[in-house]
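Missing here: one protein chain of the complex. Every other protein chain is in place.
Then we have subunit A:
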Amino acid sequence: MTAFLIRRLFQAIIVLVATSVIVFTGVFAIGDPLEILLPADASMAEREQVAESLGLNDPLPAQYVRFVTDAVQGDFGRSFVYNRPATEVILERLPATLELTFTALVISLVIGIPLGLWAGVAAGSATDETIMTGSILGFSLPNFWQGMMLIMIFSVTLGWLPSTGRGETGSLFGIETSFATWDGLKHLLLPAINLALAQTALVIRLTRTGVQETMPLDFVKFARARGISSPRILFVHVMKNILIPIITVIGIEFGSLVAFAVVTETIFAWPGIGKLIIDSINALDRPIIVSYILIVVTMFIVINFCVDALYSLLDPRIRVSAQ
């Protein structure tokens, strides 16, 4: 287990170094932040002074080395736009996105797994057809359009839920979160549903396929031959087998949700990091872009690690080979 951990840690470091080089070079290539930061009529002397203060005059390798030296000490640079440490700006916005994605994930599991099980058990029936058609819609209708329709129906026509902003946050276990207030929950619901739709469709399809693949297996038949009840066969014997692929995909998708909640955050004016990164790219705010991407990469690594850990909980065969 220790060897496994060390190997994983080593891999993680390589991934982080590689990403930082690529991102740093990429950000360098997309344009000169001075063009955006300074007014059009700024003098050469002013430009020179700002460039010098931001360290933009050094060659790329020198800038990279300085960045890495600071980064290992926890300093990812100051945002050009906000003039505050980049990590501080990002971490301030991160909880909003995390609570949005987390809610979306929970919705997709709570709705997706039962529907998928139902569709899988009743494969070929009208119920199955209805659920599968619904999931195709969830997949294929553009996310932004779904978002606008949700606003149209629930905010404009019915007037039940607010359409923009994060609403009031309260303190829960010392964390500022929308879960703590009714107003916050109301604001959270629509964007979370929007973000959850495609994910739910994915979970439904994965679960259904899993049920269909597992049900004809001999051990299911043997369980029936032992007189085990149908609910127990489905919820224990089949579920435990199909959770492995579901968790794999959910793990990867959770990372993507956090990173690419951009569309939903834009539609619902949700003050999360998705919106922040779009703004920062527009403003060529290099420290924010670089830190953001590194944080997201770290998140992916951590999630993948958790997924692997969950595997060995679910599948005894993996537990043995990991030891």
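Worth a mention:
The definition used in the following text is that contacts are C-beta pairs under 8 Å (C-beta built on N, C-alpha and C of every residue); 3 or more make two chains touch, one makes a residue touch a chain; residues count from 1.
Basically, contacts and distances are computed from a predicted model.
A chain of this complex does not appear here, and its UniProt-recorded name among "cytochrome-c oxidase", "Alpha-D-ribose 1-methylphosphonate 5-phosphate C-P lyase", "Oligopeptide transport ATP-binding protein OppD" or "Amino acid/amide ABC transporter membrane protein 1 (HAAT family)" is "Oligopeptide transport ATP-binding protein OppD".
Residue A:219 is the one among A:144, A:160, A:182 or A:219 that touches the chain not shown. Interface note for the absent chain: among A:22, A:110, A:236 or A:306, the touching residue is A:236. Subunit A residues in contact with the hidden partner, per the touch definition given at the top, are 216-219, 221-229, 232, 236-237, 240-241, 314-317, 320.
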